[in-house]
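For this depiction, one protein chain was excluded, whereas all remaining protein chains were kept in their positions.
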Amino acid sequence: MRPPADERAQIKVPAPAPAAEGGSLSRLGLTRLGEARHLGLVIALVLLAVVGLVTVPETFATTSNMVSILSLAATIGVITVGMTFVIIGGGIDLSVGAVMALASVWATTLATQSYGPFVMILCAVLVGTGAGLVNGLLIAYGRLVPFIATLAMLVAARGLAQRMSDRKTQLVQQGNQTIVELSTTRVLGIPVLVYIFAVVVVLGWVLLNRTTFGRRTYAVGGNPEAARLAGIDVRRHTMLLYALSGLCCGIAAVLIMARTTTGSSTHGDLYELDAIAAVIIGGTLLTGGRGTIIGSILGLLIFTVITNLFILNGLNTSDQLIAKGLIIVVAVLLQRRSLESRT
Amino acid sequence: MRPPADERAQIKVPAPAPAAEGGSLSRLGLTRLGEARHLGLVIALVLLAVVGLVTVPETFATTSNMVSILSLAATIGVITVGMTFVIIGGGIDLSVGAVMALASVWATTLATQSYGPFVMILCAVLVGTGAGLVNGLLIAYGRLVPFIATLAMLVAARGLAQRMSDRKTQLVQQGNQTIVELSTTRVLGIPVLVYIFAVVVVLGWVLLNRTTFGRRTYAVGGNPEAARLAGIDVRRHTMLLYALSGLCCGIAAVLIMARTTTGSSTHGDLYELDAIAAVIIGGTLLTGGRGTIIGSILGLLIFTVITNLFILNGLNTSDQLIAKGLIIVVAVLLQRRSLESRT
Amino acid sequence: MPEAASETAPMLLMRGIVKQFPGVRALDGVDLEVLPGEVHCLLGQNGAGKSTLIKVLAGAHQPDEGTIAFGGQEVRLSSPTAAIRLGISTMYQELDLVDGLSVAENVFLGHEPARLGFVSQGEANRATRELLARLGHGEIRPTTEVGRLSPAAKQVVSMARALSHDTRLIVMDEPSAALAHDEVANLFRIIRELTAQGVAVIYISHRLEEIREIGDRVTVLKDGRTVAVGLPAKETPTSQVVALMTGRNVEYVFPPRRAEPATGAEVLRVEGLTVPGVFTDVSFSVRAGEIVGLAGLVGSGRSEIIEAIYGARRFSGRVILEGRPVRRGGTTGAVRLGMGLAPEERKAQALLLGESVARNITLASLGRYSRLGWMDRRREAEDARGMVAALDIRPPDPERPVRTLSGGNQQKAVLARWLINGRKLLLLDEPTRGVDVGARAELYAVVRKLADEGIGVLLVSSEVPEVLGLADRVLVIREGHIIHEAGAGELDEHRVLDMIMEGSAL
Partner (left out) sequence: TSNEPAAAPSTAAAAPAPAATGGNDAPGEKVVIGFSAPAADHGWIAAIAKNAEATAKQYSDVEFKPVEPTNDINAQISAVESLIAAKVAALVILPNDGQQLNQIARQASDAGIPVINLDRVFPDKLSYRTWIGGDNYGMGVAAGHYVGKTLKDKGVADPVILEIQGIATLPLTQDRSKGFEDALKTYGFKVTAKQDAQFTVESGTKVAANLLQAHKKIDAIWNHDDDQGIGVLAAIKEAGRSEFFMVGGAGSANAMREIQADSGVLKATVTYSPTMASSAIKLARLIAQGKGMSDLVEQQVPQSITLASETITKENVDKYLPLGFES
């Protein structure tokens, strides 16, 4: 039942050590690398890929299909990066889809378009960041609950977008096709917009894992009072998190303009739910303080691959929805299982 | 070394008192009654009413308009009651709208309708409760995050509803008009369905404030570990909370069938956001452990009155949305202000 | 009384209890024997397994091995309810109250007086009022929301809850940690009442003098094992108990004070500091190299004084750091100017529990380890490792989640956060709360060493001997006023107690 006495004596030496020694290595090496915790998601993705290879062998594994999946994931992917920051920081942003729509509309008004594509891009990014800043101010300094503040922004930004566009879809004009080329031009067979997505993900990862900003984000979300007493300006940081999310929405607006050649108040409908779901499936806690960019992107890819598989298999909507519900549950259970077996 | 025991006993009395005594009376009397904390909401409602009286004096203050507002609030109001329980209990239920749609579809299939109106009502209620139970099982025993589990249910329930109805709108048949009469029959000038809403609110209030179930809901949401140590079966309770929310969706399905004379997979679209927003504006914390039914209902009424005012004034949707965003922010700020001035 | 009790059959008999957590063997074959009507003390270092053992006893944890007999019968405690039914009630170490509920609702949580599921709140309030009166705290209203109570009052509510059950054995896990010592006396009065009625009490505390005062017999745990059973609490020499707990001969003494009063420059000067309703017109100063202690009752405003100085709450008056007035820049400004705060509630106010020790240590000095926001992770890790070694934080693994450390080691990590950052002034609020004897001695040494290196230290502690032993100079606070100031050598515990309670020294 118990190990022999001398053996025990060995282990005992550092007071609480027996507790420590065993688990720490594996825990550390792996959780820090963020591999173990994503194993379940990777397994789920692999399973989906297998389904794809079995059901639509000739189309699923083609380069063009992979590119198509990534292009589809790009817009909401950029938003998901911002959302990951906000949620790790203990908040939530429901306004992402609406802010993206507003930015796309603002950037495609006749007035903006007359200044050329770069001003349009600048405009989208500024509008997004501005809306995010307003969210941040309301939450950090107005002390509104994030859910309510960003819900109000969702509603107001959609309204404003409808008003600016007179509810019409605004085409990117001939002179500004540079923007559209982000989606049509390919480098090494891959559209520029996928590279932009990749760059945002990498920058997001670096910001979260290699900078003081990232550190503070975890601290602010994990224990705001401790962060405050450690001298971190929690309010300012919170505000910046929402501005960052807004910035991502602005970038996403550029991508959606490139892909659809339009700005419209209907863009990004329900993106907030998809982005939040991806982040949470990716293992980020809704309560804040924990989470990874890679997890969120894996979560998003699962959703995108599911959609792609449905497209390729021509399933009808009802069956898709039912299947999607089940797959979400299974993916999360898989992930939990793989996490638990490690600890 | 230390003063004798009896002497100390004397001295001790005021020790922790200053903390308790000063605030307790006003805080307590009022918070418990739930008046102070709702003052801001009441003020917001009164302001809206004043706007109504000024802008559309001859239509706003009529009985028929009040009845109309209540009828509009009834369906989502019933759902809000269930949502309040779930959120106080530390969870969230995104599936409410979809579950209501599923229940309405199931209750209006030819097969169900052939058994008459009472079986239809029973069917709606059972389907709702059943779906809620599944949510509860996944969350309490499958240990899925509520956000994800109920998101999966949202998706799957809509899919199932579309499948059952073949995406058609299912009319309540001639023989089952008893159901429609819930909305058309009036007692003392008020439709039966408003009474049903009122009864659900009262029952919900009693359950939350006067029973062990309610006490335990606060405990489970506020500090699940403490609740467990106090001998409460936290998992079972959590499961019951979601079942209760499902039950409310079932009742809401009956009301929507009465109002629209149909069952449809499109019913209840985005109800989850509206219900959650009403609950949170009503002062319930998203983190659980605090909240009131009355607050939620006031929050909901604010939303309903806003819509009513907009339409009475003939505003278009875009302006409605912008104004709604602003009003939400103002209402919440008002409420915070009134809460703070008390403490 | 203990003599009489020892002849009767044990009320509780735990044998060979083993409890394994992932990667941790918290209990490794513990034996415990408790007699009816005795106060049985459980001693052990932080992380020895005391709380785990009583959670097993409360049905909150299921043991992996071992047997439990209660009242002569072998029992299985499959849930908290099962234990409560048997008459075992527990006051947990981490306050187990629900902030959003009222006092009465908390007391009767899980066993509300109810008919058909309807709570009879009047009855609950009345019963709670009686319980609180019995505990000497009639001033706490049954209808107050628990979240608004002070930690001490919460402890009383916890106690009332334990008593609300028909109980034969009460387990108290560090009930005195949040209490000032007049409160503790009250607690002891109640314990004596209980034992007189034949109720047994298991009492856990890191304050050895309490054990001596209230305890009958002592069981000592070390590394999840019982190392001594049934020692007589009054007779066993302290040194022997400490040796059993720590495996070493730690002297429960304070490091030597500097010979003459500190003459360094004034680091902190506070003039007319006032937070309305909490404290008024507080003025004093702290010199470099000096440890100034604040003595006072719970609720006398000591924490608030410290928080105001640190910029964590609004105040009127002046705070002057090294000759320059501090502008109200919030905590960020205070940290930038060279202050550091080890707050009262470690877990709630200081630690990122899920993060590693290293990240907790460097939290307040991210700027030092970065250029243009980019973290120099190698240097950060090196310094953190150095800190862990310097303060002898155990286990010496900077990457371990801080949550898994014992209280004393967590406290050291909080101190390390400020040591790594070169402070001018350290504000310590209850630095040894819940910290075991061995770790305490080490902490005292660290604080003294810091002072010797020229840092000014402002110390708040509810344990008067600690203030007297560690500080150079003592300020006595009563109801938000400084009523006395003297060198620590000129005061003794009795005089300080008289002052903080009666103000007789005025």
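Note that the chains take the letters A, B and C in the order they are written out, and that residue 1 is the start of every chain.
Methods note: a contact is a pair of C-beta atoms (placed from the backbone, for glycine too) under 8 Å apart; a residue touches a chain by one contact, two chains touch by 3 or more.
Model, not experiment: these values are computed from the prediction.
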Residue in contact with the excluded chain [from A:Leu122, A:Leu137, A:Leu285 or A:Leu312]: A:Leu312
Considering the complete complex, of B:Ala49, B:Val119 or B:Leu171, the missing chain is touched by B:Leu171
Extract the touching residues of subunit B with respect to the undisplayed chain. 56, 59, 62, 64-65, 68, 71-72, 108-110, 113, 162, 165-171, 173, 180, 183-184, 191, 256, 259-262, 264-269, 307-308, 311-312, 314, 316-318
Can you list where subunit A touches the absent chain? 59, 62, 64-65, 68-69, 71-72, 75-76, 162, 167-169, 171, 180, 183-184, 256, 259-262, 264-267, 269-270, 307-308, 310-312, 314-317, 320
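Quick note on the criterion: only the chains that are shown with their structure count from here on.
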Centre-to-centre distance between subunit C and subunit B (centres being mean Cα positions), rounded to whole Å: 41
Round to the nearest whole Å and give the separation of the Cα centres of subunit A and subunit B. 30
Any chance you could list the residues of subunit C touching two or more other chains? none
Touching two or more other chains - residue numbers and ranges from subunit B: none
Contacting residues of subunit A [partner subunit B, same complex]: 94, 138, 142-145, 147-149, 151-160, 162-163, 167, 273, 276-277, 280-281, 286-287, 317-326, 328-329, 332-333, 336
Interface with subunit C, subunit A side, in the complex: residues 1-2, 8, 12, 14-24, 27-28, 32, 210-213, 215-216, 218-219, 222-223, 225-233, 289-290, 343
Counting only contacts in the complex, subunit C reaches subunit A at residues 16, 18, 21-26, 28-29, 45-47, 65, 223-224, 310, 312, 330-332, 334-336, 341, 343, 348-355, 359, 363-364, 366-367, 369-370, 373-375, 377, 394-397, 399-401, 404-406, 409, 417
